[in-house]
Every structure is written in C-alpha cells, then in structure tokens.
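Missing here is one protein chain; the remaining ones are kept as they sit in the complex.
Chain IDs A and B follow the sequence of writing; residue 1 opens each chain.
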Amino acid sequence: MEMAAYTVDALAQLRDRAPLVHNITNFVVMETTANILLAAGASPVMAHCRAEVEEMVALAGALVLNIGTLQEDWVEAMCVAGEKANALGKPVILDPVGAGATTLRTRAVRTIMARCRIAVLRGNASEVLSLVSADVRTKGVDSSLALSDDGVAAVKALALEAGCIVAVSGAEDCITDGGQVYRVANGQPLMTKVTGIGCGLSAITAAFCAVAGPGAGDHLAAATAAFAYYGICGDRAIQTSDKPGTFFPVFLDRLYDTGPETIRAMLKVRAA
Amino acid sequence: MEMAAYTVDALAQLRDRAPLVHNITNFVVMETTANILLAAGASPVMAHCRAEVEEMVALAGALVLNIGTLQEDWVEAMCVAGEKANALGKPVILDPVGAGATTLRTRAVRTIMARCRIAVLRGNASEVLSLVSADVRTKGVDSSLALSDDGVAAVKALALEAGCIVAVSGAEDCITDGGQVYRVANGQPLMTKVTGIGCGLSAITAAFCAVAGPGAGDHLAAATAAFAYYGICGDRAIQTSDKPGTFFPVFLDRLYDTGPETIRAMLKVRAA
Partner (left out) sequence: MEMAAYTVDALAQLRDRAPLVHNITNFVVMETTANILLAAGASPVMAHCRAEVEEMVALAGALVLNIGTLQEDWVEAMCVAGEKANALGKPVILDPVGAGATTLRTRAVRTIMARCRIAVLRGNASEVLSLVSADVRTKGVDSSLALSDDGVAAVKALALEAGCIVAVSGAEDCITDGGQVYRVANGQPLMTKVTGIGCGLSAITAAFCAVAGPGAGDHLAAATAAFAYYGICGDRAIQTSDKPGTFFPVFLDRLYDTGPETIRAMLKVRAA
C-alpha cells in the first residue's frame, strides 16, 4: 500500500466526517486526549459509567479503552462497552497503560482481551511486551526502549495470538498484524516528556479506524497512517519549540493545520 | 439595561471580591475550569464528595453543576449541594453536558431541576433543546447549530417553564428569562475546538452571578455580561492565534487582562 496517499485520504475523511470517539480513559489524560482529537478534526466524548456506556458507544465511530488510573469497577464498564462496540461492528482500541507494573493492570488487559475483540492494541514497548512471556520481555527491549529484532518477532507473535493489530510506539514505531510489518520513523523523543501524548495517539488511531473499513487490513493501514500523521506533527512542532511546555500547544496547532503536501513531503514509513 | 456599563462594573466587582465558585464538574475540564476562573479573578474549588459538598458550598459565592463524565453517585451529591445553595440563597448554574445523548444524562438533568432551583441553565443548542419536545428539537437547530427562530421560541418557553435563565452558546448566543432576550455576537468558532471552553463559560457565569443580586433580572444581566466578556476575550485571543493549541493560553491571558476600555469598544450585545 502507498502509505502517503492513504494517509492523506484518511485524514481528509476524518476531517470531513468528524467521527465521534468514545474514550474510557484515565483521569490524567482526559483533557489532553479531547484536545488532541478536536485539533485533528474528530469529536471526543468521555463516558465511563456502566449505566451509559452502551448508549454512548452506539453513537460513536470507535471506542478507546485505556487502563491508566484504573479502578476495579471501570473494568466491567470497559468490557460492556467493548462488547457493545463488537456487536455494532465498531473498532475498539486498547491502550494498556502501565501493564506489567501491577497485577490489577495486567489482569485488566487480559480480562478485556478475553471479553472483547480488539482492533488495535497500542502501547510502548515495555507495556506491550509485558503481555508476552518473561523471556521475550527481557530480550525484547534494549536500554533505549527500542524494539530489538527479538522484540519485533514477539510483537508479531502477539498480534497473531491476539488476532489484532499491535502498534508499538518507540524510536521507530512498529505496527503489525502478525504478517506485514510497518515501521514509522516520524516522531520526536520530546513527545515522551509531555503526559498524554502517547495516550492521545491511541485516540487518534481510533479516529482513523472509525473512518476505515472493518477488516484487519483496514485497521493495519489506519493505525500506520495515524502514527505517521501524529509523528509528522511532532516533527513539525519541534521546529518551533524543543522544550516540553511550549512544544505541546504547538503540537496541537500542527495536528490542526497539517495538510496533504506536508504529509507527502515528510512521511517516513517503510514496510519491514 | 446598558450592557457595556453593567459588564464593566460586574467584572470590576468580580476581581475585587474574588468569589469562591464551587464546581461539581466533569473530569475532563476540572483543570481548565480552575484556570479560567483564576485568570478572570475568581477563586475555584472542586469538591464532589457527598460528605463535604454542603460545607463547601456554604463557603462559596455560587455553585456549578456539570454533568459530563457522570457517575450515578455524583447526582445525589449535586442535588444535596444544590439544595444547600438554595437554602443559603446562592445561585446554582447547571451545565447539561451531553443531555440528550444518554438516558443517564437526560434523567440527571431532570432530577437536578426537580430538586434544585436553578439560576442559569447554560449549554449549547443541542443540549438545551434536548430538554424540550422532540418536535422543537428537530426544528430548533440548523445545520450550523445556530438557533432558528423556532429555537429561540423554544428556549424562551423552557425558561418560563423551568423558571430560570436559559443561556445558549452558539454563533450568536441567546440569553433569556422567557421574556427579555439578549443576543451576544462576541466569540469565535475556534472556541469549540478546545475542550472546556464551553464548560468554563458556565463557571464564569457562576462567578458573575456570585457578585450580582439574587433576582432573575440580576441573573439575566449577569449571564449576559459573562457571555459578552468571555466572547470578547475570544475575539481578542484570535488576533494572536487562530489555531487551537496556542489559542487557549492566549485566551487565558485575555481573561486576565481585558479591561473596561476593551469591553466598551468590543461588546456586541443586542436586546432581541
């Protein structure tokens, strides 16, 4: 697939259709996630109460489940929302924030993945590799948190086993369905110094999936396009500020004004 | 009423008295709401626990109830806080975020309005019209979400029925007690691309009500002045940035430094 043309078209559709993205996400990033979605051209809604998540997801184009600042009762609401999204054919994006750090979070990811069909699992390398065996975990991430070759192989195996796209943020992002692998070299290390930029990418991935087709191939392309667009906005923002406080508002401006020519000129995606 | 002179005087009183505004509001906008109130010159406090809302509202000059990211147990805390505010003669501002989208939210608004006397109901056109009959809803908002003439009539009828000021944000804001109608043409469409700017206006309306008299006429003037001041700050901010990320910090600066001369020069309010 020609990813520059795909990304340009997907972003145009996103801005034209302004899909509603339903987020059940952590308290730290709710505001940032909403602003990231708005700047890109999507419509955010946050709703976590068991009593309304089914109605809300029925109005949405995609669902994000993010397990930061988790509470036990939220897991049930996430599963119910995910099941409803599955029934309605809407893509579900899972962000396993802090998986591997505590039993609560690791179990929550397993529960959600057992009960809901996930379209895209998006996290950083340590979060994603916490979901595979301990041996792979040790070998899968080097000291700079980049994926080693063993790490890429583990991510592919996880995608096949889980039956979903796995999308790993890092120095060079890795997005795979278990067979095809895309690597995205756009993006800046400074993006890890602002809270919510990682979680925001899960939401942007959801917005791209909301305007894509329903198959795994569609989700693979949509996730790759989301990562490329997002990374390009980071690459552009750092030209204005290389410090985290002033970087973030500029990054939102770039989500808002990045257009076709810029994407064609700056996109760095390779099929690996 | 001469709204420019009123607005200048009300803002001076707000900055002089720095009223404490008690917010029971949604997770997405808590920080933004606090920063908006601080920049304008008011004092924010957020407290939602049933065990402390009565004590907290007793210290405050006004109460904001906002139903975004709603949980069932928060509705009871909102009602208790609202009843206490009523007993103490403090104005209650209700922001029906997402009313009409889910049963939980629509019912919460009805419960709160049944138990508490609301001074000002502030929302966008679709939220406010979700509280009237389905027929009006369809006719009340055109595709740009502006109020049609039918919409204005419906908003007036709602104000009379509910016995409160209804204040609707839009291309031209509409604030009414059911008889008198004020339209405010200040403000920018970009303000809808930053989360929390709408909710922040409910909090600013509360701050203006906190320094106004206790009658419906006082609340009508206070809400209109709040909308005008807020819109002027948006009109000024967009002169510095027309993109959402950098717009917002500049908007806060304008809330902080907008003074009498600017209000007199820029205010666009008409009695309709």
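The working rule: a residue touches a chain if its C-beta (ideal position, glycine included) is under 8 Å from a C-beta of that chain, and two chains touch if they have at least 3 such contacts.
Source: prediction; values computed, not measured.
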- Task: Sort through A:M1, A:L59, A:L145 or A:V194 and give me the one touching the missing partner chain.
- Result: A:V194
- Message: Considering the complete complex, identify which of A:V8, A:V29 or A:I263 is in touch with the unshown chain.
- Response: A:V29
- Item | Contacting the left-out chain in the complete assembly, out of B:D16, B:E55, B:E72 or B:E161 | B:E55
- Missing-chain contacts mapped onto chain B: 27, 30-31, 34-35, 38-39, 44-49, 51-52, 55-56, 59, 248-257
- Message: Considering the whole complex, not just the chains shown, which residues of chain A touch the missing one?
- Response: 26-29, 31-32, 68-72, 98, 101-105, 193-196, 241, 243-246, 248-249
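Rule of thumb we're sticking to: only the chains that are shown with their structure count from here on.
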- Query: Per the centroid of Cα atoms for each chain, what is the distance between chain A and chain B, given in Å?
  - Reply: 34
